[in-house]
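Left out: one protein chain. Kept in place: all the others.
The block that comes next holds chain A.
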Amino acid sequence: MPYFPDEVVEHILGFVSSHRDRDAASLVCHVWYRIEGLTRRSVFISNCYAVRPERVHARFPCLRSLTVKGKPRFADFNLVPAGWGASAEPWVDACARACPGLEELRLKRMVVTDGCLNHLAHSFPNLRSLVLVSCEGFSTDGLATIATNCRFLKELDLQGSQVEFRGRHWLSCFPKPSTSLESLNFACLDGAVSANALESLVARSPNLKSLRLNRAVPTAVLAKILTSAPKLVDLGTGLVAQSNNAGALPSLYSAIQQCTSLNSLSGFWDSPRWITPIIHYICKNLTCLNLSYAPMFRTVDLIGTIHQCQNLQHLWVLDHIGDAGLKVVASSCLELQELRIFPANANVLASTGVTEEGLVAVSSGCRKLNSMLYSCSRMTNSALITVAKNCSRITSFRLHICLHGSVDAVTGQPLDEGFGAIVRSCKGLRRLSMSGLLTDSVFLYIGMYAERLETLSVAFAGDSDDGMIYVLNGCKNLRKLEIRNCPFGNTALLAGTHRYEAMRSLWMSSCDITLGGCRSLAAAMPGLNVEVISQADGGANDAKKVEKLYVYRTLAGPRDDAPGFVSAL
């Protein structure tokens, strides 16, 4: 067809929403690139330093929703020093100038200051949704400005962020007489909330569907909230316990029975064990249950509850559940799609928790499983092979054995065969995180079989550079590679020189790479930012071992806000 009208292309592209599909469409020809750029509403920036905000706005002038991710994932585990960067300020500034009609802003692992929130609040009157996942640097004052100025705010989600507590007044700043709030999540907030403010907020938010409270919200307040918002779909409770108010618990019981649409439950914090029966009132409808913040619940309580949740699709729980509990999960929750088991005890030598038996039980019972995060005390190859056979639809598999370098608990072999079986049979595996004693063989398997793998996290594994080389040569779709405490050296690092531009980022910490190797990589690939994070003083000679290395592709050149301990090569 010689002439294809732009309007038709525009119309067709309007139906294409996924980022990857749109990226692919934009590569067809210049016309499509331009049209796609003009019509894209939702932009996802996976690395805030990969591109300058101005350039994003130049290409996508009509964007309405912006998602930006900042620090590397290992920042969650204290591997990235404070002050590393990822400030949201440049993004908010650029957006305020170019796109004041912004409706959604989602930031992950970025530093957001109160000033930034203030700027946000005053620049985007149309803001509907603000999601700050694992962010830090702001306080309740910033939340107050957002609440006051963003009159149409529908969603305020502070999942996992660190918020400095400066007062309880922010909840009363939301618009009166009514708000358009549909989702409010302040579960991570430390500090008290004003009961009156919260109750009146819920009373004047008729569209509220999702509400996640923090620990400080007492039982009586929760009961009142549920009475005024019985249409809630997602609830995160506060601390539910016996209090001075004798009528609180009974009113909570009766209120929760009225919540017939409730299908997602989380919270509980340090609630005592005897509170678990309250969940039974809504068990039948529950699809998401997150008890991973409730360390007091024991196996027997969890079993009694989960046994009744036949429709459960997402389950996040601490390893108190034990193998016995997981067997109950396997027999009752046949619709389960996502399972996450978190370690309850920081003491890595505690041998309580879950083992390979629980994993095998769940995999044989819950055939629809596609995402697993399993923290256990021991594992065997045969268990992993069984899991691979049973659940071949797994797309995300993360196994953390608490004592690193653990071998197969029965045969004493490394866990290569088990993980090899997983990558061989789960053809759609996109995310893999491994632990235990692993040699180069497992990397060979990954390189050979894991074609769709996009994120790989490795710790305390491998014997030699070959391991990393297998992965870099084999996995064509690899985007993020995170390595810590592995014996990979400069040869391995430089073997992937041609690969890093196709990947989002590479993180290597406590490996065997030296400054010389990093410098060679930086010299060979100007399109990459090769950043070395080192806090120890020492010479800058080429033989110096590099503590932490972060390599990512970028169009923006070296960072201009790098702190002293980050050196760009």
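The rule is short, and it goes like this: a contact is a pair of C-beta atoms (placed from the backbone, for glycine too) under 8 Å apart; a residue touches a chain by one contact, two chains touch by 3 or more; residues count from 1.
By our rule, contacts and distances are computed from a predicted model.
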item	value
Listed names "Anaphase-promoting complex subunit 5 domain-containing protein", "Cullin N-terminal domain-containing protein", "Auxin-responsive protein" or "Beta-hexosaminidase", matching UniProt entry of the absent chain	"Auxin-responsive protein"
Residue among A:S382, A:S510 or A:S567 that touches the chain left out of view	A:S510
Selected residue (touches chain absent from view) among A:V202, A:V328 or A:C402	A:C402
Residue among A:G142, A:P218 or A:P414 touching the omitted chain	A:P414
Residue ranges of chain A at the interface with the undisplayed chain	74, 76-79, 134, 136, 139, 160, 162-165, 188, 190, 270, 292-293, 295-296, 318, 320, 342-352, 375, 377-378, 400, 402-407, 409-414, 416, 433, 437, 439-441, 457, 459-460, 463-464, 484-485, 487, 509-510, 512
